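For this view, one protein chain was removed and the others were kept in their places.
After this line comes chain A, so read on.
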Amino acid sequence: MLSSTISANIEESLLQGVNKVNCTSSLDINEPSLNSPVPIFSILNDTGDILSNCKSIIIPENNELIKMYKSMVLLSIMDKILYESQRQGRISFYMTNEGEEAAQIGSAAGLHVNDLVYAQYREAGVLLFRGYTPEKFMNQCFGNVDDLGKGKQMPVHYGSKNHNFVTLSSPLTTQLPQAVGSAYSFKRLKINRCTIVYFGEGAASEGDAHAAFNFASTLDCPIIFFCRNNGYAISTPANEQYRGDGIVSRGPGYGIATIRVDGNDILAVYNAIIKAREYVMNNTRPLILEAMTYRRGHHSTSDDSTAYRSKDEIKEWLDKNPIIRFKRLLEKNNLWNDQNEVEYANETKKQLMQSFTIASKKNKPNWREMFNDVYHEIPDNLLEQMNSLEDHISKYSDHYPKE
């Protein structure tokens, strides 16, 4: 048997990898405590009333409130038109934002317009709120001559330099470490720009998420990691994605601050973003913001979610519709009524249908565009390939669309 025990050592640690730490003589396994999950910040209840114990919250001006509401409705109508148009074979693919309108619009409203956005794909509302017009969304979905992305990508891969919204890429989570790099760049240049990066709880499982959190923390980057925890990654429920307390629980491990918010409560998201932005800019530190929400639609037009979730579950979330919740608040404050609703919805549909028709009739970009933008300038080997295609099309013109 080993000799006597000595009292626990409380001298300052010489270990490089931890801060001031005590030693202990009791050998305990530190099991994670999942009994006290991080609470969800919310302002509105389901009936659209402001919870009585809400302290020092910011309520936007009336016209801003109405703009936020209209953006949510506009987004949801645009979604339905584009979703339906895919079903009819007019565009090749679509992904709706249904159920997550508050998370998108609330966060967009709380940011500054020159804050840089890196998104995943279910954040069309952020771009819409910044003034990217429905017509532009539709041009992208058709990949027509006026698509800013020049027809290169599948539908919903939007991007706009004017709106500080980096063009989307399908490979998940690649945008996270990139956003951290941008945040570091802004910090060094001492320009007052915040970077925000959106991602799903599924995407948070990728190695790139770890890289991003750790870089942001060790390199003191002013960035908001905005996780849309909508319960699913395609068919995989969140509880098969992680076993910790959601995505916020990762914060402490990386030394990163966190906020968890009700993603279906637009005022809560709005306030959380304002506070988060203030924190990251004042402290030059990252923050993980987890918005708890629900993906009400199918993952995409390639998916049928009834294969893996119950109708009852979807119905339960219908009552938590973030648009209705917000509308109730506006109605109670005489900022909106049924007549406004009907007029706005009808007018919006009319305009969107017009935009859709126009976008659908525009030509596709010329095929030579295929060789553009691979590099800054077209290298010789690509010119050669372009010429060979030119020659080929001239000989087999019947088999290609007319220019």
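Criterion: contacts are C-beta pairs under 8 Å (C-beta built on N, C-alpha and C of every residue); 3 or more make two chains touch, one makes a residue touch a chain; residues count from 1.
Everything that follows uses one rule, which is that contacts and distances are computed from a predicted model.
Q: The hidden chain: which UniProt name fits, "2Fe-2S ferredoxin-type domain-containing protein", "RBR-type E3 ubiquitin transferase", "2-oxoisovalerate dehydrogenase subunit beta, mitochondrial" or "Misato Segment II tubulin-like domain-containing protein"?
A: Protein name of the absent chain (UniProt record): "2-oxoisovalerate dehydrogenase subunit beta, mitochondrial".
Q: Check the options A:19, A:35, A:52 or A:381 and report the residue that touches the missing chain.
A: In the complete complex, the chain left out is touched by residue A:381.
Q: Consider the whole complex, including the chain that is not shown, and state which of A:42, A:249, A:293 or A:321 touches that chain.
A: Looking across A:42, A:249, A:293 or A:321, the contact with the absent chain belongs to A:321.
Q: In the complete complex, which positions of chain A touch the hidden chain?
A: 73, 76-77, 80-81, 84-85, 88-93, 142-143, 151-154, 157, 169-172, 202-203, 205-208, 233-236, 240-242, 302-303, 307-308, 321, 323-324, 327, 338, 341-342, 345-346, 348-349, 353, 356-357, 360-361, 364-365, 367, 369-371, 374, 381-382, 385, 389, 392-393, 395-396, 399-401
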